[in-house]
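A single protein chain has been removed from this complex, and every other one stays in its place.
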Amino acid sequence: MVKLWQKKTRTDPDIEAFTAGDDPVLDLRLVPYDCAASAGHAKMLGRIGVLTADEVRLLTAELDAIAGLAKEGRFGIPREMEDCHTAIENRLTEKLGELGKKIHTGRSRNDQVLAALRLFCIDEAGRIRSAADALTAGLKSLSGRSGAVRIPGYTHTRKAMPSSIGMWAGGYAVALEEDARLLDFIRGRMDQSPLGTGAGYGVPLEVDRALAAKEAGFSAVQENPIAVQLSRGKFESTLVHALALFMLDANRMASDLIFFSMPEVGFVRLPEAFCTGSSIMPQKKNPDVLELVRAKYHAVLACQIQLQTTTAGLISGYHRDLQLTKKPLMEALDAAAASLAVLAKVVTGVEVDGAACAKALTEEVFAAERVYALVKQGVPFREAYRRVGKQYE
Amino acid sequence: MVKLWQKKTRTDPDIEAFTAGDDPVLDLRLVPYDCAASAGHAKMLGRIGVLTADEVRLLTAELDAIAGLAKEGRFGIPREMEDCHTAIENRLTEKLGELGKKIHTGRSRNDQVLAALRLFCIDEAGRIRSAADALTAGLKSLSGRSGAVRIPGYTHTRKAMPSSIGMWAGGYAVALEEDARLLDFIRGRMDQSPLGTGAGYGVPLEVDRALAAKEAGFSAVQENPIAVQLSRGKFESTLVHALALFMLDANRMASDLIFFSMPEVGFVRLPEAFCTGSSIMPQKKNPDVLELVRAKYHAVLACQIQLQTTTAGLISGYHRDLQLTKKPLMEALDAAAASLAVLAKVVTGVEVDGAACAKALTEEVFAAERVYALVKQGVPFREAYRRVGKQYE
Amino acid sequence: MVKLWQKKTRTDPDIEAFTAGDDPVLDLRLVPYDCAASAGHAKMLGRIGVLTADEVRLLTAELDAIAGLAKEGRFGIPREMEDCHTAIENRLTEKLGELGKKIHTGRSRNDQVLAALRLFCIDEAGRIRSAADALTAGLKSLSGRSGAVRIPGYTHTRKAMPSSIGMWAGGYAVALEEDARLLDFIRGRMDQSPLGTGAGYGVPLEVDRALAAKEAGFSAVQENPIAVQLSRGKFESTLVHALALFMLDANRMASDLIFFSMPEVGFVRLPEAFCTGSSIMPQKKNPDVLELVRAKYHAVLACQIQLQTTTAGLISGYHRDLQLTKKPLMEALDAAAASLAVLAKVVTGVEVDGAACAKALTEEVFAAERVYALVKQGVPFREAYRRVGKQYE
Partner (left out) sequence: MVKLWQKKTRTDPDIEAFTAGDDPVLDLRLVPYDCAASAGHAKMLGRIGVLTADEVRLLTAELDAIAGLAKEGRFGIPREMEDCHTAIENRLTEKLGELGKKIHTGRSRNDQVLAALRLFCIDEAGRIRSAADALTAGLKSLSGRSGAVRIPGYTHTRKAMPSSIGMWAGGYAVALEEDARLLDFIRGRMDQSPLGTGAGYGVPLEVDRALAAKEAGFSAVQENPIAVQLSRGKFESTLVHALALFMLDANRMASDLIFFSMPEVGFVRLPEAFCTGSSIMPQKKNPDVLELVRAKYHAVLACQIQLQTTTAGLISGYHRDLQLTKKPLMEALDAAAASLAVLAKVVTGVEVDGAACAKALTEEVFAAERVYALVKQGVPFREAYRRVGKQYE
């Protein structure tokens, strides 16, 4: 056997290559999660008497071995096997003979993919959480160092009223923490087991879904098989939406730092080791790293949009279209994790130029304060505004 | 006074018209929310001694009157006043003289807009919740009537395994309930008062933010003014993302119902009163209503994307770009509310054709069951699969 | 008769309201174009003997009258009539009795909508062309006034090498001209008549498509009825893509002008009549108009995306989903036309501050020139780069 659905008629090789697509590469990351879900499934099969205790032991040991190989980058997915699920089952059969073929009892590739993807997402959400926490920590360290330094706050890209490095860093820290709470909520939503829903309409076997869920590492069971299928693409899109929120904060933080570090503004300096040069202009010290963080937002957003459009208009139940949700999911996760990490480094390394900040606090930044000084003397606000405003006519 | 920021130099009328944009129309919906927030702000000003108790009474009474007019559609926003905030303050001044001008003490249009928008969103989230609940109820009533009717479940738009009307309706009910939980989470996130953050850097006056928040109807205060500004566009985009999830369910439910009601499939019949005809083909009974629900998903998604792109690349602090977030927010809310409501009606009225469903349960739908019958007799799954599969080669 | 497809069973009023949607409002703009297409169709019916010459005269005269009313804003579309096509035909029947009912011979609402929309788009493309040309003219006038003024060119938001107002304005003029050529190309593509393709599969009558096309004002006939239907949403999306290109230029021009007019940079001054103020900070002169142009890009882009997603996944042939393509089309056209027009005004009015520009040409802007001075003396480029670069280490 090679494919899980192998037929007599050989599939056209061009079509085979097209349908396998990027799966042989992308699925490498899913191997440990499929192994975990498969082990949970095997244990459940043991409990309901489809497998003996020995068989369960053999299968789970081999699944552990495969997961171990995968983590070391030593488990390959041959192109003709299409995906990790086929490669894992083939490996089980190669090592354990007929026993390997029994593990697919009571499941379909559909619930198998879903289980692996959800476990993957739950783990990755943790990775993003850590990266975001590191960035928040970087902002707090910046506040600790230079929080009291006053800078002009801008509106409309024009000086407005006094702000401070601490207010600035604190604002982003709050934004990130709010995003993190949404991420946690979404992670919780994904933590439901699809195991036992088969191809989307259940399996004609008395499986113990609660047990499989628990053994695979899920906190709950998602009962309705159609709800399970409806979640594909949709759960991913919400997770990537949460990433897009983090990335929007990162985009705007990067925009601020590019602006603040312009010589014309000068509130902060990027360490030279963070800057890149030009092949023609020897004077250049460019904030490429921040520009790329800024741009990565759009990459993540594009992934989210792809996830949100791919399933639209499809009737319920599985369609192969869903295969194309893996790549934008993984790309968005990687882009977000890398961007948050590198931004944490920048925020931690950035130096505040106190003298430049002080010089930038020109008198008009205090116009609103002068209005309120009059208000405190009893002048009605609108009248005070008019009086101070005369100076700027 | 006409504008809150009126200057000596008259603004160019073309530019004035361009900058006001759709606000005079869109803001009509915000009037009651600005009145509520303004009343909260006035009460706070009373507490800190900027206004007397009588002044607070007069102002809040007039704000109540304005909100009442607005709800009856009798409060207009003249184009030259730009937005509801200006129109409301002008009305206060017209009715209460100098007192009307005092209410802007300790605030800026920025925190005022934010407060009104958040209160509006909180209310609208409730409206969406109700519409979704009605749809869920419709699904449950359909299940109650015809839940036991078996139909073929489809994968790849091909018959797969047995499903049922109840499994189908239940799947969507679960999906909608999960969306509703996300909506509630997001509503909670928006329930933080921006009042007292002024133009994004606080106000030079000792305002009591907690009190203003409570009086305006918020559950909490969002402390950091920069975090408040960073939320604009972002909070809205997440709310609209939640709408897009509901709408994706609606899109797919509509796709299913269009498919199920095709004469070639025939599981359900749309009542004639739900169908539309053709101007050239007299036989036609078209599911236009379902097609429009399907298409509205893309309208909501476009709104979400606009909200997610508008603020990207902007430095922190207010920019006028944010004005353009109002329209996609409101359009998405209206599209979602209307679609969920009309779909609830369709789901409630749809008739299941039991005979057609039974006829559609052709033998191949039971192939997997036959495989499992063999498995139960001790045949290994892969072998059983091969045996049953022979018939279809 | 009220609807073109009126049946015995009364449509549910909620569903009727939902399906009519915004058409009664949006379609007001299509009335003159439907009249033109209908007149072309009527003339063709005259030629093939379905109508007498007198009937044709009566119909075209009344269609002219309707178009005239519409241009004056005096032709209404009652909500129960759904759309302009129904309202026009009802008016013809009201005025001309049974004759009014004959005009629908040999057509369907589908080819009728398509004809009106294409004629509308062709006209609107002309309006956009004019607005873009006005902006190009504004750029050329700016170049005429101040083209020779040198400014630092920026890369990475950092000073790079010498540029000039003329190079800047000229760059955008070229970009706009290239966009205009694409717009012309797309306009040409839309200039094909759908008349005679009925509901998407032709009409069972020997119509003279070439004649109807010519009389309606089209340059060509689009022969294949399925190709005609496939174009809906798609033609519009390409037109709006062309608008998005103009708007991207506008977005970046606005971004430049916001940057150039920052006091910290100061290359240009926006006349006070183009600026707006703040309700709390009396000193503020904000470039709101430019910020809104910048933001409108995202509104147009969202329209394009909606147009590109709405038809995906639909089988060929008409679906009611297509109705929702009208609004993003019209909104994008209006946003682009208004933005280009207001930007033309800004570009024409902006003042270049020669002294500030000169002051900004600090020595590092000439570093690459110094490198090349060495190159001209025979120093290899990489060596020259290193020598000049030493100064900036």
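For reference, chains read A, B and C in written order, and residue numbers begin at 1 within each chain.
The working rule: a residue touches a chain if its C-beta (ideal position, glycine included) is under 8 Å from a C-beta of that chain, and two chains touch if they have at least 3 such contacts.
Computed from a predicted model, the values in this text were never measured in an experiment.
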| item | value |
| --- | --- |
| Per the touch definition above, residue among A:54, A:98, A:206 or A:288 touching the missing chain | A:288 |
| Selected residue (touches chain absent from view) among A:72, A:272, A:363 or A:393 | A:272 |
| Residue in contact with the excluded chain [from C:162, C:271 or C:349] | C:162 |
| Contact partner of the left-out chain, one of A:57, A:127, A:298 or A:386 | A:298 |
| Missing-partner contacts on chain C, residue numbers | 1, 7-9, 50, 98, 101-102, 104-105, 110, 153-157, 160-163, 167-168, 170-172, 174-175, 178, 181-182, 185-186, 189, 198-205, 222-227, 229-231, 234, 237-238, 241, 244-245, 248-249, 251-252, 255-256, 259, 294, 297-298, 301, 304-305, 308-309, 311-320, 368-369, 371-373, 375-376, 380-383, 389, 393 |
| Residues of chain A in contact with the chain not shown | 3-7, 9-12, 14-15, 18-19, 21, 104, 107-109, 198-199, 203, 271-281, 284, 286, 288-289, 291-292, 294-296, 298-299, 301-303, 305-306, 309-310, 319-324, 327-328, 338, 341-342, 345-346 |
| Chain B residues that touch the omitted chain in the full complex | 155-161, 258-259, 262-265, 278, 280-288, 291, 305, 309, 312-314, 364, 367-368, 371, 385-386, 388-389, 391-392 |
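Note that in this section only the chains that are shown with their structure count from here on.
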| item | value |
| --- | --- |
| Centrality ranking, top chain (CA atoms only) | B |
| Far-end chain from chain C, centres as C-alpha averages | A |
| For chain A paired with chain C, centre-to-centre distance based on mean C-alpha positions, whole Å | 36 |
| Geometric centre distance via CA averages, chain B-chain A, whole Å | 24 |
| Contacts with 2+ other chains: residues of chain C | 278, 280-281, 284, 286, 288, 291, 305, 309 |
